[in-house]
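Shown here: the complex without one of its protein chains, the others still in place.
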Amino acid sequence: MADMRPLAVITEATGLGMVLIRADLARAGDAIAEAAGLPVPDVTRFTADAGRWLGWMAPDELLLVLPGADLTATLAALTDALATEHALVQDVSDMRCVFDLAGRKPAQVLAKLCPVDPNALPADGLRRTRAAQVACALWRREGSGGHGNAAGEVWRIVAFRSVRDYLAGILATAAAPGTDLDPR
Amino acid sequence: MLTLTCPYCHVAAEETELAPGGEAHLTRHGPGSTDEAFEAYLFGRRNPKGVHFERWRHLYGCGRWFLAARDTMTLQVFGTYPAQSKYPPRHIVDAIRAARPGWAPDWDETSGDSAPGVGNDPAPNPTPTRDSFV
Partner (left out) sequence: MTGKQPFRLPTGGRLIDRSKPIGFRFDGRQMQGLAGDTLASALLAGGQMLMGRSFKYHRPRGPLASGVEEPNALVGLGQGGRFEPNQRATTTPLIQGVVATSQNAWPGLTRDVGAINDALWRFLPAGFYYKTFIHPRAAWMRLFEPVIRRAAGLGRAPELPDPDRYEQAYGFADVVVVGGGIAGLNAARAAAQAGGRVIVLEQTGHWGGRTPVDHPDGQAAIDRVVQALRTMSNVTLRRNTMATGLYDHGYLLAREALADHDPNAGLPRQRLWRIRAGRIITATGALERPLAFAGNDVPGVMLAGAVRDYLVDHAVAPGRRIAVVTNNDDAYRTALAALDAGLEVPAILDARPAADGTLPQAARARGIRVETGTGIARVLGRMRVNGLQFCAQQGEGQPLGVIDCDVIAMSGGWSPVVHLWSHCGGKLRWDPATALFAPDPDRPPTGADGEGNVTAVGAAAGDLRVADLTGAVAEDSILPVWIVPANATRKARFKMWLDYQNDVKVSDVELAGREGYRSVEHAKRYTTLGMATDQGKVSNINGLAVLSDTLDQPIAATGTTTFRPPYAPLTLGTIAAEARGPLFQPLRRTPMHRWHEAQGAQWEPVGLWRRPYCYPRGAENRGDAVNREILAVRGGVGTLDASTLGKILVKGPDAGRFLDMIYTNMMSTLPVGKCRYGLICSENGFLVDDGVVARLSDDSWLCHTTTGGAERIHAHMEDWLQCEWWDWQVHTANITEQYAQIAIAGPRARAVLDRLGGMDLTAGTLPFMGWADGLLAGIPVRVYRISFSGELSFELACPAGQGLALWEAIHQAGADFGITPYGTEAMHVMRAEKGFIMIGDETDGTVIPQDLGLNWAISRKKPDYIGKRAQERSFMTSPDRWKLVGLDSIDGRVLPDGAYAVADGTNATGQRNTQGRITSTYHSPTLGRPIAMGLVHRGPDRMGEVLEFAVPGDSFTARIVDPVFYDREGTRANG
């Protein structure tokens, strides 16, 4: 008998601070790392520690996610650290919606919505793509990836704020009980 | 549906993650240009059957524009390279030549503003499809 629990337990993450950083990452990397409190990640990777997360978004763009309480100080530190650079530091904390996917098979939920192979993403991999009709970014919060090794994974997916209801809807639909992708 | 690898983030993105931008290596003609040059810039396109250089944007990804060398007939992809390239780089040219022995670049890297394939055009064909408002 099929497991009739949803494929994923979906929870919305709120209260996060987010900072958009655009700069020459090679030149300003050290300054950013110090102010952000995390090493600058490699291309399409992220670094994370103690509630902070720094992701590579584009060749000259990073996204810092941190507890909302740390936002103001870190924003100031980054602005200060990059004052002499051609750089852009912008509070984007209110711009996005964030969902975490835990439970039985969260990667299968993503495999229904995104034209990517979630299992092929490295443990510190960040993938910007689309979920059905909206732009998104996704990464693992827990678990190391690899095929057939999805147990205990927690995924995070981020999209724009205005499509929060849509994203919540497609995630819940894709996670519907009994819709496991495993061959039957 | 095509898959192209973004030369910036090295993601192999499928076509739905990309936005097309028309012919690459065009040269912009602004105020002061002749009517003929401006017309060729704005409207003249090669639309070849075969080797083609074109603009794509990794829209649902890193957001970078990049260029692709592709065969419009077989859809073979010879390679992708940064948008900030006046001409297709050497490794792209080599890849095309390896696959299409009869093909030769038809631009002159020393002339300054000509672009691939426009040798016989009334005027060099310029930058991007600048009318992206469709």
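Letters A and B name the chains as they come in the text, with residue numbers starting at 1 for each one.
Criterion: contacts are C-beta pairs under 8 Å (C-beta built on N, C-alpha and C of every residue); 3 or more make two chains touch, one makes a residue touch a chain.
Model, not experiment: these values are computed from the prediction.
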Next item on the list: From the touch rule at the top of the page, work out which displayed chains the omitted chain touches.
Entry: A, B
Check: Quick one: which of A:A8, A:L62 or A:V163 touches the chain that's been left out?
Finding: A:V163
Checklist line | Per the touch definition above, residue among A:V43, A:A102, A:V134 or A:V154 touching the missing chain | finding: A:V134
Next item on the list: Spell out, residue by residue, where the missing chain touches chain B.
Entry: 1-3, 14, 19, 21, 28-33, 35, 38, 42, 55, 57, 59, 63-65, 71, 74-77, 83-84, 99, 127-128, 130-133
Notebook entry, point to check: Please identify, in ascending order, the residues of chain A that touch the omitted chain?
Noted result: 20, 22, 60, 86-88, 90-96, 108, 111-112, 114-117, 120, 132-134, 147-148, 160-167, 169-170, 173-174, 176-179, 181, 183-184
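Simple rule for what comes next: only the chains that are shown with their structure count from here on.
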Item checked: Inter-centroid spacing, chain B versus chain A (mean Cα positions, whole Å) -> 33
Next item on the list: Mind listing the chain A positions that touch chain B in their complex?
Entry: 43-44, 56-59, 61, 115, 127-130, 135
Next item on the list: Write out the stretch or stretches of chain B touching chain A in their complex.
Entry: 8-11, 13-14, 16-17, 59-64
